[in-house]
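Of the protein chains in this complex, one is absent; all others appear in place.
== subunit A ==
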Amino acid sequence: MDQKIQLGPLTLKNPVITASGTFGYGLEFMRYGDLSAIGAICLKGISLAPRAGNPMPRIAETPCGMLNAIGLQNVGVEKFLKEKLPYIPAGATLIANLYAQTPEDFGELAGIFSTEDKIAALEVNISCPNVREGGVQFGQDPHMAAAVVGAVKKRSGTKPVIVKLSPNVTDVRVIAKAAVDAGADMLSLINTLSGMSVDIRTRRSRLANVVGGLSGPAIKPVALRMVHQVAQAVNVPIIGMGGITSAEDVLEFILVGAHAVQIGTYNFMRPDNAFRLVEEVRVLAESLGIESWDDYRGTLQV
């Protein structure tokens, strides 16, 4: 089976993408597999200036999941372009993940990346639950979401723009439509669910930030439902994510309408999981007699 996927103007070798914040700048995983074998690598979120992130502790394990409140720690765009990007092998398909606190800064970042040949697409993060300004506040308000997308589209040149949606809303379709109306070429969902974990003995939250974003297998049913809803509400390619840990999970997301998937927490469970999953998805699809993803996508019987 040819696993190739067409995501609007973006062609991927296969539908497996590593999710931002779970695969570093790709370099961290080079000894565990061939980066060019993965459909795409969504890079750690980048802001204009470096960010130190939130205080420790930042992560907590929960049944079938984890909470994080990293707070978008990153080296900043200048250092990324100088010290990270040149070392990522040329064959890898890279998606830059952008974070900013204003629509104007989002636009500036998009402008910087628009001229980078090694970057295939831009993912706009309007859904991080762990930062005070920007992040999810943009992703919860359709007008703000549209403003950010509009600012990015103005400066993104030929790079396709993916908008990453938050599950922490009443109706995800409202934000999805606002993003598409503002020019989003694709949508990715879901970012983490806002959650907590507390210690009854110390009487403290297990995260210094008190609340964090829940990811991992625990959130898969929520993610699947939202992808299903959004796939019926908009007419752009959708990248589904949330708790994927097997080839079966990947096919479930494609069945409800996703063009591709991102895997996140699964990268922590074993560092070569993304590489293994590419092959496992192919084998499973072939065993089910699937000849092309276009034939299988969105064929859920309801």
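Keep this in mind: contacts are C-beta pairs under 8 Å (C-beta built on N, C-alpha and C of every residue); 3 or more make two chains touch, one makes a residue touch a chain; residues count from 1.
Note that in this section contacts and distances are computed from a predicted model.
Undergrad: What does the UniProt entry say the missing chain is called, choosing from "Penicillin-binding protein 1B", "ABC transporter permease protein", "Dihydroorotate dehydrogenase electron transfer subunit" or "Pyridoxal-phosphate dependent enzyme"?
TA: Looking only at the record, the undisplayed chain corresponds to "Dihydroorotate dehydrogenase electron transfer subunit".
Undergrad: Going by the contact rule already stated, which one of A:E83, A:E248 or A:D272 would touch the omitted chain in the full complex?
TA: A:D272
Undergrad: Tell me which residue among A:E28, A:D171 or A:D294 touches the hidden chain in the full complex.
TA: Touching the chain that is not displayed is residue A:E28.
Undergrad: Even though one chain is hidden, which residues of subunit A still touch it in the full complex?
TA: That gives, for subunit A, the contact residues 21-24, 28-29, 31-32, 44, 52-53, 55-59, 61, 63-66, 68, 70, 73, 216-217, 245, 265, 267-272.
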